[in-house]
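Of the protein chains in this complex, one is absent; all others appear in place.
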Amino acid sequence: MQDVLLDVQDLVVHFRVYGGYLKVLDGVTLQVRSQERVGLVGETGCGKTTTMKTIMGILPQPPGVIRGGRIFFRGQNVLAMRPQELERLRRSGISMIFQDPTAALNPVFTIGEQLEDAIRYALGRTDHASIRERAIETLRSVALPDPLRILESYPVQLSGGMRQRVCIALALASPKELLIADEPGTSLDVTIQDQILRLIHRLAEDRKMAVILISHSLGVIREWTERVYVMYAGTIVEEAVTQELFAQPLHPYTKALIACVPKLTGEGIAEGIPGRIPDYFEPPSGCRFHPRCPYALDICRKEKPKLFAVCENHRVACFLFGEENR
Amino acid sequence: MRRTRLGRWWYKFSRNPLSVVGLVIVAFIVFCAIFAPWVAPYPEHAGPYVNYGEANKPPSLTHPFGTDVFGRDVLSRVFFAFRSSLLMGVVVLAIVVPVGVTLGLLAGYFKESWIDILIMRITDIFLSVPPLILALAITSVLKPNLTNAMIAVSVMWWPWYTRLVYGMATSLRNEYFVQSAELIGASKFHILFREILPNCVSTILTKMTLDMGWVILIGAALSFVGLGEQPPKPALGTMVADGAKYLPEYWWISVFPGLAIMLIVLGFNLLGDGIGDLFSLEEA
Partner (left out) sequence: MHFSRYIVRRLGYSIFVLIGLSIVVFIIARLVPGDPARAALGPRATQEAVEALRAKLHLDKPIYVQYFFWLRSVFQGDFGESLYTRRPVVEDIKEFLPATLELALFAGLFMAVFGLLLGIVSARYANTWVDNCIRVLAYIGIATPAFVVAIILILLFGMYYEVFPTIGRLSPGIAAPPRFTGLMTLDSLLSGNWRAFFDALKHLFLPALSLSLGGLFQEARITRASMLENAKRDFVSAARAYGIPERVVVSKYLFKPSIIPTVSILGLDFASLIGNAFLVELLFNWPGLSRYGINVMLRKDIEAIVAVVMVLGVVFTVVNILVDLVVAYLDPRIRLVERGE
């Protein structure tokens, strides 16, 4: 792949808990090219946020333990970076919008205090007036009215939508090449969520950023991304160009996921996927989806399927496809 | 392998060695208190016994904690003093918990009504002065003895339970199971004691275990100034105070009973934390 910005290979992350490990990520592989909009879809708790935190070097360790894999950003090995290099990476390379804006904002500092700190350190500025100016500018860029008042406000004084915009402003206080948006606007109502996604899209275009959009909503993924990774229980099970994935889902999990979405045409009601996300303490052997899979073969219980390229734009990790996997 | 419910609890509880230490300490103290007449080397020393020939002996094999100014064995007196200490804890909690919890449930369930305002304002008044001070004042105007010490501490202790349960009840009253009980016309009594209370039990139990230690501590403080169990009956606080007059020569007279108080409080603290962990893990 040419012009690869972010390259994650076989990432394995466990969490230390009392009496053992939660084996959360089990070989996550994904790539993002510059200025590309990539989607990552999967049920709640499948390890999307953990993957992203690991990429940014902000996974709390302990309890997190990186057991294997490689992460390259612009060809540099992120996992081998020293703390200062990681800080530089987060100031000019990657940034992240957290899932819950209320939890991501420090409750005891004003927005101004937090935003100005982000600007001060990311841009290495010391002049207070210019920092202030930049802060106001950043708030304007995320379409927040009355920036001066917002700078003086505490998170508790803002609405959910405003907090979400503030989080975007914080993430984009300095120019970045990759923006990770972790379920933006999920906690808000649908119209505001749409505005937020529109805003992220516009900012990405203006600033020539790549975006990883995490969501559990297929509608959102379909509308706003070019390429999709489907994640199940800590593994990537399918990867395709967005249109291709929706037109021809291959992995049984993806199929079930798409079947879950209620259709406007009104044919039938949505089906659920039987079973639940597996226990990460003792995950299923082989393919982690096999206990819920209607087509499970013997081999699925024994071996873990690798991603297999069905065609140029479509890869799937399932023994139902590809001779060499069988 | 299927484990019993009790076995699972024990497994969770015993994962923290400190909880087990707490349980062992508490079990040891309760055992010594109940079987004091048999465990204590000189049970007769618990009363008005005098033997000046044996007075002020330092710790030795015959008297592990030494003897006091009347020649009484300190260890035996400590074992007997556990009795009044534990009695104090049990009686005070038996009075305070039902009263405090009921008031807290009422105030929490009828939030923002006159019941809430009346109960919680009174609670705040009782919490506005350090408990030991008012307990001392109450005992001092009454006749100083163990019963009055228990009354005084009880008067000061119920507001903690009211406040604790109030906080839980105000949030529980908005839960669906309470609202559906209301919809089907359950009685107020049923809602308070059958719907809301069971959800507070784990927190109350944890606090009760911790409070056993604190109530015993405050009881010891009362007896330290002579406002608790009266001599010649042994009380830990009295023993510390009496021995304090003979520091540093006869240090064992006050130091060992003092350490015994520490051991009780430590035991109940560790046990309480263990029980708290048990419930929080159970819910997780």
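Letters A and B mark the chains as written, and numbering starts fresh at 1 in each.
The rule is simple: a residue touches a chain if its C-beta (ideal position, glycine included) is under 8 Å from a C-beta of that chain, and two chains touch if they have at least 3 such contacts.
None of the values given here were measured: they were computed from a predicted structure.
Peer 1: From the listed residues B:Ile115, B:Leu134 or B:Ala186, report the one that touches the chain absent from this view.
Peer 2: B:Leu134
Peer 1: Using the touch definition from the top, which of A:Leu22, A:Leu170, A:Leu257 or A:Cys287 touches the missing chain?
Peer 2: A:Leu170
Peer 1: Specify the residue from the set B:Val39, B:Val69, B:Ile95 or B:Ile122 that touches the hidden chain.
Peer 2: B:Ile122
Peer 1: Tell me which of A:Val65, A:Ala80 or A:Val156 is the one touching the absent chain.
Peer 2: Only one listed residue reaches the unshown chain, and that is A:Val156.
Peer 1: On chain B, what residues meet the omitted chain?
Peer 2: Residues 18, 112, 121-122, 124-126, 128-134, 136-138, 140-142, 213, 217, 220-221, 224-227, 240, 244, 247-248, 251, 254-255, 258-259, 261-263, 265-266, 269-270 of chain B touch the chain that is not shown.
Peer 1: For review purposes, identify every residue of chain A that touches the missing chain, sorted by number.
Peer 2: Interface with the chain not displayed, on the chain A side: 53, 56-58, 60, 83, 87-88, 90-92, 95-96, 98-100, 103-109, 114, 117-118, 121-122, 154, 156-157, 167, 170-171, 173-174.
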